[in-house]
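Heads up, one of the protein chains got dropped from this complex, but the rest are sitting where they should.
Each chain gets a letter, A, B and C, in the order it is written, and its residues are counted from 1.
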Amino acid sequence: MFFASDNSGPAHPSVLEAIAKANEGYTFGYGNDDLTRDVADQIRTLFEAPEAAVYLVPTGTAANALALSILCQPFDTVFCSDRAHIHEDECNAPEFYTGGAKLTLVPGGDRMTPERLRTAIEGEENRGVHGPQRGAVSITNVAEIGNVYTLAEMKALCDIAKGFDMPVHLDGARFAQACAALDCSPAEMSWKLGIDVAVFGGTKNGLMGVEAVVIFDPKLAYQFELRRKRGGHLFSKHRYLAAQMQAYLADDLWLDLARRANSSAARLYAGLQDNGVTVLTQAPANVIFFELALGQHKALMAAGANYYLMGDENGSDDTIVTGRLVCDWSIGHAGVDAFLAELNRLT
Amino acid sequence: MFFASDNSGPAHPSVLEAIAKANEGYTFGYGNDDLTRDVADQIRTLFEAPEAAVYLVPTGTAANALALSILCQPFDTVFCSDRAHIHEDECNAPEFYTGGAKLTLVPGGDRMTPERLRTAIEGEENRGVHGPQRGAVSITNVAEIGNVYTLAEMKALCDIAKGFDMPVHLDGARFAQACAALDCSPAEMSWKLGIDVAVFGGTKNGLMGVEAVVIFDPKLAYQFELRRKRGGHLFSKHRYLAAQMQAYLADDLWLDLARRANSSAARLYAGLQDNGVTVLTQAPANVIFFELALGQHKALMAAGANYYLMGDENGSDDTIVTGRLVCDWSIGHAGVDAFLAELNRLT
Amino acid sequence: MFFASDNSGPAHPSVLEAIAKANEGYTFGYGNDDLTRDVADQIRTLFEAPEAAVYLVPTGTAANALALSILCQPFDTVFCSDRAHIHEDECNAPEFYTGGAKLTLVPGGDRMTPERLRTAIEGEENRGVHGPQRGAVSITNVAEIGNVYTLAEMKALCDIAKGFDMPVHLDGARFAQACAALDCSPAEMSWKLGIDVAVFGGTKNGLMGVEAVVIFDPKLAYQFELRRKRGGHLFSKHRYLAAQMQAYLADDLWLDLARRANSSAARLYAGLQDNGVTVLTQAPANVIFFELALGQHKALMAAGANYYLMGDENGSDDTIVTGRLVCDWSIGHAGVDAFLAELNRLT
Partner (left out) sequence: MFFASDNSGPAHPSVLEAIAKANEGYTFGYGNDDLTRDVADQIRTLFEAPEAAVYLVPTGTAANALALSILCQPFDTVFCSDRAHIHEDECNAPEFYTGGAKLTLVPGGDRMTPERLRTAIEGEENRGVHGPQRGAVSITNVAEIGNVYTLAEMKALCDIAKGFDMPVHLDGARFAQACAALDCSPAEMSWKLGIDVAVFGGTKNGLMGVEAVVIFDPKLAYQFELRRKRGGHLFSKHRYLAAQMQAYLADDLWLDLARRANSSAARLYAGLQDNGVTVLTQAPANVIFFELALGQHKALMAAGANYYLMGDENGSDDTIVTGRLVCDWSIGHAGVDAFLAELNRLT
């Protein structure tokens, strides 16, 4: 019943196997090795993007902040949801890596609507050099309270960005889970919509810690390399990043693991609804926000469940609070059923 | 005969074993796990520094730049050797993480002398707000062309820094190799000399990619945590960093591996001298700079040797060039002897 | 009828006289002159703050951004109104000078309420190192759509900031106009409320271009000097900044000019209301936001009036738009009456 995060569970065994295999012998550092080149080629093939530049970094925050740093200038602003990870959970990393760009928050939940995005962008139009310039749009899929944008919804946002000549960043920490939920290809969820730089996340889907940054305009590639090094994110023993990604790509493990996570979450989602629980996530992949009474929460935790409570834990037992349940690839139906049984006992 | 770098060889098998073991079950992310806490405790014990804050980051550049960012201000300058890694090989990461501090280069090889350090510091004294302020001193041991500072030499540099009220950073990417060469304890090579923040490197000594930053003044700890997160260096699946370090600390593996590397290098060093080769490194640990003719270099490469040439490869066969030989823990005497035999054949 | 801004009109004649007088003879640069020292002393006396550090800079953006840079860290966030000049009109200068701090916007108009400020601050409390830290609160008086906070309102905001251990910045580009409107002393509108750094603006009140930054905690002073120099804001011929401020302080010119500006605005305000115009500013000093039909606006401009329209000028003649009228010290009652007569003719 460990639903705290999709970074809580184990890496898939094949990831460790790939690392063990990559550990043999000697090679050059800093990505100048065959395995790294091979993995980049595979990702280009997977994304149907033969010209794309592909880089591996160890964390999602690094991937997002570096991606934004090649898309916008220090005097720009980035438009994103007011729930975006780049705003809420990266301790000013985007501001740091861009050299001081601003984030303009689009209100209304984790999925921006085209209207609200347009309003926000138009709100930055009249001030010339006095205000920040329109820099980039950042979309997250799976979004922060667990909702999956449809391809049409993403396309509508990309179209608005392009209408204002802005590039689009995709925070894909859960790229695989979104792809699995939408039953689409990586290309369909990225450059075919107008995404300029996509993060193809692995850490939240069974890897130890690797994200691929896929840059569809190769002119931006070398700058990314320099900024990655400058940020301290160029691994000398790069093969250990590459090996993880190799395992991830083999036999579409990335998709298989994402489907497992989503399947567990779907079972959980159905069970929550069967128990009459208010579920806040409307279009889930592997993350579900729900409401419960604080008393119930305490009972669940006492019974061995683990998940995050959003907000204050200091209230009376009947205070309604919000919980977040995340299924990782490994959680399995047994864990879900145990949790639902516990919940059922309480309601 | 792979002497390109101490990041070229495999990780020690026990590192992979520790990762496999850490991979079992579920835990909280971002360093909030027992293994991380345990490893930090062990490092405090190893350094005889019960109050120290200890953090793990994946690369040496991250470790150095983050360390400097908590020791100095954007309007300061950091005094270091003109061969320092923070100057030559980090693509402006120190400038980035400090918010624009300058590096003042102390000339004269990879080991600063007290006199030259003092001269450099005094050179920054007369300009008030016009020039940068004296921020920190950065020492590297093992230094960049392979020399090991003695404890007395380090102490003399620390004393000068302290005389100017400056903190001292130790770039310890090869901390273990220096300790092994000096036959001293980590405490003797750090806080007992006046070091304020030490990097205890693992990546160049048999780990996949982990450096511990040891901060002897706990008041600087939380700022480091924030800057680490802001730099994208806080791993969500932190246990995989901690597991590597766990293996490194067990049975003093760090020291054992460093001794193996140094022993190979000592054999190599003796062999070079026996062959009449000009060796530029005077007080080596596991890195040796030497001179050879370009023709010899080509022959060695053709025979299967691998190492870096510093400078231009385009010259006549009798041009004298500089090569760098690095022994990692795994290289063994066989590799050394093969290389020396090849060299002997040429001379 | 030139109401475009309080930077549109002439400097007061005595300012030019003071400059002419300061122009005699030779002196040392960079503020190391008697006039600068004397002016700083006078400001300390005016603010009843004998320990305060006082610095002159040429623009309000420089004053604000430098002030924030000594009050918060790159990993912090600054709480301010969503209409704040530091957010809307400084092209990311606060983000630049702080090294990438964020601004957290408090919604609801140009005057933050204590409740909304508290809500915003509490909203940044649960994320540990993942979110930005609480850095500072920034208050503007006179605020951006012309409203003057009462001393009690400012005190309530300062109290909240202090309750969270945060320093408070006062953007006082129109410090004098607020003081005049509140009939209070500079001390009463600054450190007596809990303000830590106040900008005492002159540019919008009859100077050519000088703002004094008054830092009540002298421990922050030297850092300000360094950051000022690093930002390129330390004037070599500093006496020309000091001379302006000298004139400003003599015989309370600052207060006299502010009262003139406020008096013109009060006459304008009354006239607008007499004409049945919807006035958006509720507690004005010398800035008034009002509504009018686009057709009226065009007629006023054709008749020679000058002021800024907020928003789109492309609409039908009966579209309701917002205008901003600013009275500078020199505008006088004649200008006001001419404008009102024109408006009266239209309504």
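The rule is short, and it goes like this: a contact is a pair of C-beta atoms (placed from the backbone, for glycine too) under 8 Å apart; a residue touches a chain by one contact, two chains touch by 3 or more.
Note that the coordinates shown come from a computational prediction; the quantities given were computed from them, not determined experimentally.
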Return the single residue from B:R37, B:R127 or B:K298 that touches the missing chain.
B:R127
Per the touch definition above, residue among A:Y26, A:F47 or A:F75 touching the missing chain:
A:F75
So which of A:E225, A:E291 or A:D337 would be touching the chain we can't see?
A:E225
Omitted-chain footprint on subunit A covers residues 30, 73-75, 99-100, 129-130, 133, 223, 225-230, 234
What does the interface between subunit C and the hidden chain look like in terms of residue numbers?
2, 4-5, 7-11, 16, 19-20, 23-29, 57-63, 65-66, 90-93, 96-97, 203-204, 208-209, 226, 229-237, 240, 306
Contacts of subunit B with the missing chain: which residues?
74-77, 88-92, 95-96, 99-103, 105, 126-127, 129-132, 310-311
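Heads up, the rule we're going with is that only the chains that are shown with their structure count from here on.
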Tell me which chain's centre, taken as the mean of its C-alpha atoms, is farthest from subunit C.
B
For the pair subunit A and subunit C, the C-alpha centroid-to-centroid distance in angstrom is 41
Intercentroid distance (Cα basis), subunit B paired with subunit A, Å:
34
Of all residues in subunit C, which are in touch with two or more distinct other chains?
74-75, 99-100, 129-130
